[in-house]
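For this view, one protein chain was removed and the others were kept in their places.
Take a look at chain A:
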Amino acid sequence: SVCKFISYSVGVHKMRDKLRKWREDNHRNSEQIVDVGEELINEHASKLGDDIWIIYEQVMIAALDCSRDDLAWTCLQELKRQFPGSQRVKRLAGMRLEALEKYEDASKQYDSILQDDPTNTAARKRKISILKAQGKSAEAIRELNEYLEQFVGDQEAWHELSELYINEHDYGKAAFCLEELMMTNPHNHLYCEQYAEVKYTQGGLENLELSRKYFAQALKLNNRNMRALFGLYMSASHIAACPKVNATVKKANVKYAAWATNQINRAYQLAGRGTKENKCSVKAVEEMLESMQITMS
């Protein structure tokens, strides 16, 4: 009947839209992508039009994440058939080799891409990912630095590098990477907040004050960023409690911390409305803030 046909189509559209949203948000919810994508590919391929190719790519990568080599292989074959000789598909073949831990073969695959096209950034980044997967952090960092000398605008790469440095506890260099990102993305509250976290972790009065400034900046850009709000509270509290600061600075930071306390309490009240489970969270936060204020004075 006509009704059945319509609801069938709506289902397919919904699934396709889900996949698109996950693609756009760069979500790594691979199990769900495989669930939805496998059904779409197996049952509704004809209804997807040209979208099918990008869906094959998305599902293939998700399948690799879930050790579904059968599904990944199927997607890869379809893409190879449709786009013979494509560098993009070659890269996917390389990723499959990586998933199978055949790192040397994968590396050769990427080298062959780079031979034809030395500016292929995707292949270069995959080679760095291999180093990461093998635990060769120092080499990965070195290669990524070299890459960034050439491709200085690659934000994803700067962010990756900041994470590599954080894992090595090289907070100074991580901060530098985040500074690059903040310069080119002044309205991104997440970069501000992460920079503040790195500065806080570095420690010392100067870094604490910087961290407080950047937590505050992140809040200005997004007043619902809870990490920034907590961070502002923590950094201001620590500065106020520091014996080295003069009375003016102490007073100012006590004010910042008090303001943050208020905002945190408000946020928890708002969130806790209606759920009795969250009452314990609200109480715990109130007590935590109270106890910290005592140690601060």
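Keep this in mind: a residue touches a chain if its C-beta (ideal position, glycine included) is under 8 Å from a C-beta of that chain, and two chains touch if they have at least 3 such contacts; residues count from 1.
Note that contacts and distances are computed from a predicted model.
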item: Hidden chain of the complex, named as in its UniProt record, picked from "Phenylalanine--tRNA ligase beta subunit", "ER membrane protein complex subunit 8", "Acyl carrier protein" or "Mitochondrial ribosomal protein S7"; value: "ER membrane protein complex subunit 8"
item: Candidate in contact with the missing chain, chosen from A:V198, A:A240 or A:V254; value: A:V198
item: Omitted-chain contact residue, chosen from A:V152, A:L205 or A:A271; value: A:A271
item: Touching residue (missing chain; options A:D65, A:D154 or A:E179); value: A:D65
item: Selected residue (touches chain absent from view) among A:R23, A:K80, A:R227 or A:K250; value: A:R227
item: Residue numbers in chain A that touch the chain omitted from display; value: 28, 31, 65, 133, 135, 163, 166-167, 169, 196-198, 200-201, 203, 211, 226-227, 230-231, 234-235, 267-268, 270-272, 275, 277-278, 280-281, 283-285, 287-288, 291-292
